[in-house]
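Data first, discussion second: the structure below is written as structure tokens.
With one protein chain withheld, the remaining protein chains of the complex are depicted in position.
For chain A:
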């Protein structure tokens, strides 16, 4: 009896010492259970494909994408095979471009696979169901795929432009963003071309890249952004210029028309009738120079105003002061009347004439040789004459024998 009590006491003390340990460390089994149950709802192995029923074309090879998904199972090698292959057909399981015979997806991972289906030319229309098997030591799964021989949708491309019409001057560059979509079931290499008016330069670049491209690969069902830059020639006239952007691949073409709305630009030029940018002027007197104001641009220039900067106290006037309009390629005459200051010193001076319109202006530096009046020269001769008269007067007055 005494021994029994002693052994009970021993158990009690040992139980007391173990209890806090248990309280501090919750059992690991429950923790494992919560992590494994919350993210996934199902455990298992699947063979998945987006389109379990597809159309194939006789005499062509079609790729069917599928994947082997492992959810919550320990990885194991799974042998892949295809059964129910119609006679004369050739169906291979491909992985990363190579024929494969087995796959091993890790836990919660998937392996992408392809079914390469070679349909013979002589295959009759109709539906066939092939089954893809994945078989492992513990697991086994099937995927039936229905293949119907018929017309496959041909390669199809579309081009869309976000901003199909841009406006600018001949100096600006026109950048159009286009998105080319491959709507067919095949990856395509799309050749790009543009039909632009003569002397327009077109270059294609990829999205935000800088390299000039002439073709671009687009995976099936995807789209790519490309950019076309159109540079019009400088002397282009104002107007709308269409550019036809073409994308073509394997018989499929798509085009999109983009438009350049070029508002012409006037360009002023200022010169003289004979091109000589120098002239003579006399102090205090008007001198007229004929200036030619031209428009070398592509749009008419309105309200061209003439102005000039001349040395201090000089006067400059223009006739007419304002030209209402100059058509492209046209020239108008303007009379510049320059009056040097009364006290100007003889010599060469610079006068600057300026023609200004909205958006453009032209300058011409004019060298004016100022000559002084010869009046003072005559006065000098007069003074000498007076001196001689004094001498003659003295001769007349004081002359003696």
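We take it that contacts are C-beta pairs under 8 Å (C-beta built on N, C-alpha and C of every residue); 3 or more make two chains touch, one makes a residue touch a chain; residues count from 1.
Convention: contacts and distances are computed from a predicted model.
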* Identity of the absent chain, which is to be given by its UniProt protein name, from "Sarcosine oxidase subunit delta", "Peptidoglycan glycosyltransferase MrdB", "ABC-2 type transport system permease protein" or "Na+/H+ antiporter subunit D" -> "ABC-2 type transport system permease protein"
* Asked: Taking the entire complex into account, which one of A:64, A:326 or A:344 touches the absent chain?
  -> A:344
* **Residues of chain A in contact with the chain not shown** => 310-314, 341, 343-351, 367, 369, 371-372, 374, 376-377, 380-381, 383-384, 386-388, 390-391, 394-401
